[in-house]
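Quick one: structure below, then a few questions.
Yeah, one chain of the complex is gone here, protein chain that is, but the others are all in their spots.
Here is subunit A:
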Amino acid sequence: MSLRLQAQSLACERDDRWLFQDLDLDIHAGEIVRVEGPNGSGKTTLLKILSGQLADYEGELFWNELPMREARDSFLSNLLYLGHAPGVKAALTPLENLAWYQALAGHGPDEESRYAALEEVGLGGFEDVPAGQLSAGQQRRVALARLLLTPRPLWVLDEPFTAIDRDGVAALEQRLVGHARRGGCVLVTTHHELSPCAELRRIRLGGGGDDVGV
């Protein structure tokens, strides 16, 4: 079974303004889909709709040919969503934060893989420091460690490059490409210019108007 996320004539209205209308999407395994557009053009909203968080839209969503309503459970167990807010508790250490996410994903406690994931994202030595004492970029890295910790085919990432330094950005870009090449799928919004590669596809959302080009 390969992964396929489809949207048919998707439309969303916010405050009497169409963010997008008649948006058809077909996202396959092995793709990096970048959603582009100016601030307020509905990138985050589109990502939230596509990750099944918002029900306030018109059109149909399909996961592996099944309507989203029927396939929700299977969809959620294939999805890894990282939102605007990193979802990292300031009072918990990175290790404890990841332990919760690991358990939510249905995995037993596995401290070794958590140490390994934190080491990979450059937080070696910060495992037991409360996340509130880490910098914004480091907190973002704690969230990004989930990409390594929880193997899920579909990644939906909302501005994952925020507050990450240059080396980190390059490594994360490499990781996204690697994920797509291994048969995963990445849906990402970012203002950072991704270096062109065969897997990359763009979706452009208009700046508040009706025009939506794919």
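Criterion: a residue touches a chain if its C-beta (ideal position, glycine included) is under 8 Å from a C-beta of that chain, and two chains touch if they have at least 3 such contacts; residues count from 1.
As a convention for this text, contacts and distances are computed from a predicted model.
The UniProt record for the undisplayed chain lists the protein name "Heme exporter protein B", from the options "Spermidine/putrescine import ATP-binding protein PotA", "ATP synthase subunit b", "Heme exporter protein B" or "Raffinose/stachyose/melibiose transport system permease protein". Residues of subunit A that touch the chain left out of the display are 1-3, 51-56, 64, 73-74, 76-79, 81, 83-92, 96, 99-109, 120-122, 144, 148, 151-153, 167-168, 171-172, 174-175, 177-179, 182-184.
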